[in-house]
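Missing here: one protein chain of the complex. Every other protein chain is in place.
Letters A and B mark the chains as written, and numbering starts fresh at 1 in each.
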């Protein structure tokens, strides 16, 4: 069982001081039965969201998109175009909301910042030697500071999976603490890279570790390994933020990233949020989708709902 | 020189591993001997003894139960003359001994033959295994007194049940003598309990008893009585074993139905995951 609510609040902040305390706590979390968790996620996926509920879900999902490009081939021109799309996803329909954020590499941040300034769309930058995290800590922290200095107000860091899997929890914890400090006022999203953690027990432990260390969001994936966000992984992370808030009073956001391509997928995630953690998290401040192609599918479905006619990809921008 | 005066045996009941007289203090004359005339209360006491023995006997390893049944065969082999003297044919005694051996071997095989993994359509380990039903009331056949008795007791207990047996009223001496064999065969007290006397006194009590899980009506020849007993047994849904008379060729291969009727199948599911 996790520590009980109020009485444990003060204790939890002490955990990071010792490897033993962290290990004892993380290994004392309730286990996750794989089959049961996957069944629950699948069951939530059978909800039928139609008409007004669907329209509401689509607009919410658009507002939650972290419109992302993380390619070696990214250029200032490419990311500016993406930022423009983030502001006006559907130029033909001014009632269409803007996305939650644009997510790019640190070097691209200044170019995006020019476009987004004053828009309310957040600017997220990956950092800490994304996606592997295999660099000295000073370099990872410098990476973070540079991104923030260039205008990012959200930092997506990667945890040290090698250290985590080797059981060196304090090392992982300390890195997150240090990165959070380097972020200053910027929000910190902690990427667990769940595809490399292999088990839901590990996902739950890593989620708690990231939250204990001060992460503002926990995020599934970099999108750079074969297994990215899945509904059951997200379910386990949602349960973790729910329990964490109950134990500490602090709310942490969740961001599934990678592999979410269709409106249908996105709505399944929203149903999961709704029925696992409730309306408090149904907000771009607390739930995001790390995605790129998802946005156009949301826009096509949105148009279908308003016009009654199935849309085609030629009518939506490909930036 | 005077002839030696024989020491006669007192034939008593067999309850909880002990040989008490009937609590009613009654006996009846049969096979030239005074044999205890069991009462309803004796039947009740026997059920209590049988219930108390379930945990240990059902919980014993199959290997252990098999060895004990084999031990019964060994002890019976040593007493063959005694049973012949009570009227059994040599062939009957041989068959009775062999029957113990046959059932002894089933103890650790029946769960394999009768249980196993079920290939369910999902990520689950799923296994069915037979378990003893608990306390079984057994009406032994009138004859053959020894082979018939062995053929109803052995299949009930080999799987871990305990029994209360109503012995053949007209030939109870084999039953009481078998009790002596059982008492010296490492069989825990209470696994087999034997009542002698009138079926009309003990069997309806057993059939109606709410702490008896099954009843074997093999020895009830009267169809009307059998039906009455089945009605009583329905009160707590006892498993009822009532073979067709044609199936009672005691020298034939017994098959497994006697064992399986007195078993429950338990199926356990567990997810397979990491």
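Throughout what follows, contacts are C-beta pairs under 8 Å (C-beta built on N, C-alpha and C of every residue); 3 or more make two chains touch, one makes a residue touch a chain.
FYI, contacts and distances are computed from a predicted model.
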| item | value |
| --- | --- |
| Identity of the absent chain, which is to be given by its UniProt protein name, from "Bacillithiol biosynthesis deacetylase BshB2", "Nucleoside ABC transporter membrane protein", "Aldehyde dehydrogenase (Acceptor)" or "Phosphoribosylformylglycinamidine synthase subunit PurS" | "Aldehyde dehydrogenase (Acceptor)" |
| Chain not shown, its touching partners among those shown | A, B |
| Full-complex contact with the absent chain, from B:10, B:170, B:200 or B:257 | B:257 |
| Given B:104, B:149 or B:226, the one touching the chain that is not displayed | B:226 |
| Residues belonging to subunit B that touch the chain removed from view | 113-114, 118-122, 124, 126, 128, 133, 213, 223-224, 226-228, 230-231, 233-237, 239, 242, 244, 255, 257, 260, 264-271 |
| Interface residues of subunit A (partner: the chain not displayed) | 1, 4, 30-33, 35-37, 39-40, 46-54, 56-57, 60, 239, 270-271, 274-275, 279, 282 |
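Keep this in mind: only the chains that are shown with their structure count from here on.
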| item | value |
| --- | --- |
| Of subunit A, residues touching subunit B in the complex | 33-36, 198-199 |
| Complex contact set, residues of subunit B against subunit A | 123-124, 271-274 |
